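One structure is given below, represented as structure tokens, and several questions about it will come after.
With one protein chain removed, the remaining protein chains of the complex are shown where they sit.
Naming follows writing order (A, B and C), and every chain is counted from residue 1.
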Amino acid sequence: MLKPTPFDIYRGLKRPTQVLYPKDVAYILYMIGAKPGSTVVEAGTGSGFLTISMAYFLGESSKIITYDVRDDTQRSAKKNADFLGLADRIIFKLGDVREKIEETDIDAVFFDMPDPWNAVKSAYDSLSPSGSLVVFVPTIIQVEKTFMSMRDLFVDVHAEELMSREYQLKENAVRPKSIGVWHTGYIIYGRKSLKGD
Amino acid sequence: MLKPTPFDIYRGLKRPTQVLYPKDVAYILYMIGAKPGSTVVEAGTGSGFLTISMAYFLGESSKIITYDVRDDTQRSAKKNADFLGLADRIIFKLGDVREKIEETDIDAVFFDMPDPWNAVKSAYDSLSPSGSLVVFVPTIIQVEKTFMSMRDLFVDVHAEELMSREYQLKENAVRPKSIGVWHTGYIIYGRKSLKGD
Amino acid sequence: MLKPTPFDIYRGLKRPTQVLYPKDVAYILYMIGAKPGSTVVEAGTGSGFLTISMAYFLGESSKIITYDVRDDTQRSAKKNADFLGLADRIIFKLGDVREKIEETDIDAVFFDMPDPWNAVKSAYDSLSPSGSLVVFVPTIIQVEKTFMSMRDLFVDVHAEELMSREYQLKENAVRPKSIGVWHTGYIIYGRKSLKGD
Partner (left out) sequence: MLKPTPFDIYRGLKRPTQVLYPKDVAYILYMIGAKPGSTVVEAGTGSGFLTISMAYFLGESSKIITYDVRDDTQRSAKKNADFLGLADRIIFKLGDVREKIEETDIDAVFFDMPDPWNAVKSAYDSLSPSGSLVVFVPTIIQVEKTFMSMRDLFVDVHAEELMSREYQLKENAVRPKSIGVWHTGYIIYGRKSLKGD
């Protein structure tokens, strides 16, 4: 039997509402610069795909705090984390990050929620100096609103869209697959500015 | 002063010959499933961008063995690793992986070299059961040759191309930047098959 | 000497403000379904690239009416059309299509202007039954506003973005060029609805 890889985690958790794909999760993990031992806050928990990926990659010395306003979502994500033996690295919290993130001195914050701009100030308050905020949204209107809410509090703010194109592997006929995923979402990145302190 | 992030590593190391971009490094790290404590073999060292990124993300309990046939390249990469305090996690080796990879029971192997198909057997021999091989090449002809050399020894073989599109962030005028990077390379992935053993 | 082609027209007219590229002009010509003998209204004239392309492809029996609010722009476009011997198929008009398009029973209308939504009613009034309106805009916010203004007056409304990726042609090393144009604009299409009449 093969040992589980991140792709297996992805396949195991996939759901109709899934928008984060491996390409996005990989880049988000890279952007937040989360190395073993980091403490990361995330909202919302969603399917738990990023939550569990973070627990997997950051190792046992790390701490992932994941907020969601929905109890059922969290219970399902927790069950997945338990099954994979990663639940002890994750704290599941029922709560609204638009009001407050209780933790402080956090290395990185990640938002995947409909109105992240309403939680940008909470992220700023909870981040350690030069900590990273990464936001994932599916529409350009959300990119603009998020950017407007970040530009005074964060530096090095930029936005990108990652596209993955799969190839058909066949002798003498290697070419891109005809049909594929053209859109998942946009990623916005910024680092807490030290100017205001 | 801001703490260094992976993006800073990238900017610091960038060179004219650089082909691996953050989007690729992020996805490669994800694909190989390398968590803290993993042992990874890489060839060639190149600018050392992936080498150093692996050392950063995999933590102090990890071991990165990086091969190159050129001495000057390795010395320059080693200097960068020293500067960032990550050199003790990396073993720099002058050698040709097409002939042999000396280590065995390796978690993952990564190739960024002109003719990876000539080193696929070496990777197979050095990988632990179900270990991952990830290959990065700039042309489709190389994708085909790599695939042909992997298909009998590896399972779950697939190939992808990642594209990153940057956005201009400006009030009322958020849109993709006009000019950008359209191509870096293709990523091929496979896991060591257990059938033959 | 080689005879001029549409690509030569493109190269001859190129300017810093150019946003329409051959890929866009080609698709716009296709979308409006303009065959020899058609009558087409356009605003604004801009560099005249589409104006002249339409005159070239639609032939001498066609009529292109091009509006612009700026006199200098039109004079420069007219000079280009004269030089190419196509000026007799084009009527240059100084005027604001947001107020009125004087012509009626038009086969197709094309807009490349900052606020096309303010001219959608003019287009509707000037189009013949089932005539096509095609709009080109550089941002998603403009796509949304244009769509909102069209959805009650037009049917079959859809929007697309065309991307062209150029390849390096070299023996054993065919691959996409590293750097290229990632964005010009979005194309919105609709046909005049007959419901309201």
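Following the convention adopted for this analysis, a contact is a pair of C-beta atoms (placed from the backbone, for glycine too) under 8 Å apart; a residue touches a chain by one contact, two chains touch by 3 or more.
This is a predicted model, so every value here is computed, not measured.
J.: In the full complex, which of C:Tyr67, C:Phe110, C:Tyr124 or C:Tyr186 touches the chain missing from this view?
T.: Residue touching the chain left out of view: C:Tyr186.
J.: From the listed residues C:Thr39, C:Thr73 or C:Ser132, report the one that touches the chain absent from this view.
T.: From the options C:Thr39, C:Thr73 or C:Ser132, the contact with the absent chain belongs to C:Ser132.
J.: Tell me where the left-out chain touches subunit A, residue by residue.
T.: Interface with the chain not displayed, on the subunit A side: 138-141, 165-166, 172-184.
J.: Tell me where the left-out chain touches subunit C, residue by residue.
T.: Given the touch definition above, subunit C has residues 1-3, 5-7, 22-23, 25-27, 29-31, 33, 35-37, 53, 56-61, 129-130, 132, 140, 143-144, 147-148, 151, 155-167, 169, 171-172, 174-176, 186, 191, 194 touching the missing chain.
J.: Residues of subunit B in contact with the chain that isn't shown?
T.: On the subunit B side, contact with the omitted chain comes from 139-141, 144.
By definition in this document, only the chains that are shown with their structure count from here on.
J.: Which chain is in the middle, if each chain's centre is the mean of its C-alpha atoms?
T.: Going by the distance between chain centres and the overall C-alpha centre, it is A.
J.: Report, in degrees rounded to the nearest 5, the angle of the rotation taking subunit A onto subunit B when the C-alpha atoms are fitted.
T.: 180
J.: Starting from the mean Cα coordinates of subunit B and subunit C, work out the distance between those two points in Å.
T.: Once rounded, the distance between the two centres reads 45 Å.
J.: Could you work out how far the Cα centre of subunit A sits from that of subunit B, in whole Å?
T.: Chain centroid spacing, subunit A to subunit B, equals 23 Å.
J.: What is the distance in Å between the mean C-alpha positions of subunit A and subunit C?
T.: 41
J.: Can you tell me which residues of subunit C touch two or more of the remaining chains?
T.: If we look for residues of subunit C contacting two or more partner chains, we find 139-141.
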